[in-house]
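Take a look at subunit A:
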Amino acid sequence: MANFTKLSFKKGELNQKLADLFKGMMEKGVVDALLAPMIQPKRGVMLTLVTDPSHLGALDPFAPVVPVNGARIASSITAKPSGRKTAMVLRSCEIRALVELCKLKQANLDDVLLIGMDCLGRYENLDFVKLRAEGQSSEAFLEKALAGNTESGGCDVSGACKICEFPVPDNVDLRLCAIGTGAEAVYLESLTPKGDKALEAAGLNTGETPAGREAAVQQLVKKRKEACDAALAQYRESTPSIDALEDRVANCINCYNCRVACPVCYCKECVFVTDTFRHNGDQYMGWADTFGTLKMPTDTIFYHLTRMSHMSLFCVGCGQCTSACPNSIDLMPMFRAAAQKTQGRFDYQAGRSHDEKQPLTVFENDELVEVTGQVK
Partner candidate 1 sequence: MAEKKPTGTVLVAGAGISGIKAAIELAEIGYKVLLTDASPQIGGILAKLDNQFPTDHCGMCRMLPMVGREYASQYCMRKGLYHENIEILPFTELKSVEGDAGNYTVELLKKARYIDTDKCNGLGECIRVCPVETADEFNHGLTLRKAVYKPVPHSTPQMLLIDMETCTRCGECVKVCPTNVINLSAEDEALTRQVHAIVLASGVKLYNLKDFEDAKSWAVSPDVVSSLAFERIISGSGTFDGTIRRPSDGRPAKKIAWVQCMGSRNRRQKRDYCSSICCMFALKEAVLAKEKGGDEVETTIFYMDMRTFGKDFYRYYERAVDEHGVKLIRCRVQGVMLNPDKSLSMRYFDSETQEFFVSDYHMVVLSTGQVPYETHQKLADLLHVDVDSRKLLPTDPYDKVKLVKPGVFLCGSLMGLTDISEAVGSGIAAAGQVSRFLSGLDVSLLEEEEIPEPTAKDRDEPLVSVVLCKCSEKMQESSVDFNALGAGLKRLNGVGEVHILDMLCSDEGKQTVLDLLAKSKCNRLLMGACHPFMYRKSLKNLAKKAGFAASLVEITDLSSIVHRGFFDPQPVESGKRDYTRLAYNDLRGHIENLKLKPALHVESLSINPAALVVGGGIAGMHAALSLAQRGVEVHLVEKTDRLGGYAGTRIEHTIDGLTPVSMAKDLAGKVLEHKHITLHKNCEIVATQGSLGAFETKIRDVSKEENFYLTHGAAIIATGGHEGATDEYEYGNSDQILTQAELKDGLATGEIDVGEAETIVMIQCVGSRQKEGREYCSRICCIGAIANALAIREKNPEARIFILYRDVMTYGFTEQYYTQARLAGIIFVSYSLDNKPKVELVDGSPVITFTEPVLNAEMQLTPDYLILSTGVDAEASNREVGKAFGLPVNEDGFFVEADSKWRPVEFLKVGLYVAGVAHSPMTLKDAILQAEAAAHKTYAYLSGRKIHTAHTISRVHDAICVRCQRCVTICPYGARSYDEALDRIIVDGATCQACGMCAVECQNNAAEIMGFSDKQIMAVIDAGLSKDPVAATPD
Partner candidate 2 sequence: MDFSQSDKDLWKQIYHTKDLLHCFNCSTCLSGCPASHGDPPLLVRNLARMVVYGLEEDLLNDDTPWACVSCSRCEEMCPMDVKPFEMILAIRRWQTSNDETRVPTAIVEIYKRGYTQSVGTNTELRASLGLPELQTITKMPEMLKLYQEMLMKTPVVSENDYMFNEE
């Protein structure tokens, strides 16, 4: 029997309610620090590491924006563990990316109380700042989004979120449920012994399960799946060949920013910026001789295909690549399509479970016989 705790709040006091919850946790020593989205003094909402509970006033977890995928931040905090217990409030794509990074020894969740949040999508950073300036609050967005409409003020949530089949996070200790919980209430669901201990220590007792939640989640996931299949089909039909791919990434300038934003592209320095791709002059001349002309910078398609071969097995579809591209190339469908195929081939799913071994790190003697199609 899942154990939920109801956190009812009056209109406009959602953030305050959550702030009190976390304040309680920190004061009672359940956790020493909290990483959660906070409203920044200048503008916008960013993940912030809070160790003094008095600053929790600016908490705004349900703000519909994820400027940087939290997995990267969590990995940098925990790769060399501080030893201090930290609660982290992250969305599903951030948590799934974090699971992959743990497998790659880039993060360590031993001292982390992972709190997942239902996610109904995020706006691009600039759109969010504009909407927030026009006074749209997180609760307003939540209400409208739960009713099925994420469009407001001429802006809409990112394409990746529209087709994300994982609105509800897994592999978490506690879960902040907002879908199917009725107005003026969010629920805190505990899923692991660590979560139970935290709830107890924070003096919260478990209540009944929100009635319509299960159905609401199923329905949302179904809608998102259909949207996803449609989007990927549309992408595959529009970009069936390298030629079409060239067209799609025509204005890519090899700035590799999509790699920097991608949570699962965990290399310190991408191979495309190492010596391997700092070619000699005569090589450029050689390529130019081939057809008389040579588009510079080179290795654009080579970069995108290689990045696919490197990270498509870990891609969680968070859409940060599209958001990060200075020339607004919609990269997300490209990587999600590749990920669907490569992860499908090994029926692996990025972020599904900590013990599921990554496909290219395990090898059996008599598997995949169809690849060579040879019988002795």
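The candidates were selected such that all candidates are chains of the complex that A comes from, given by their letters.
By our rule, contacts are C-beta pairs under 8 Å (C-beta built on N, C-alpha and C of every residue); 3 or more make two chains touch, one makes a residue touch a chain; residues count from 1.
Here the structure is a predicted model, which means the values were calculated and not measured.
One candidate from 1 or 2 touches subunit A in this complex, that being 1. Across the complex, candidate 1 is touched by residues 104-106, 266-271, 274-276, 282-283, 285-287, 289-290, 310, 360-361, 375-376 of subunit A.
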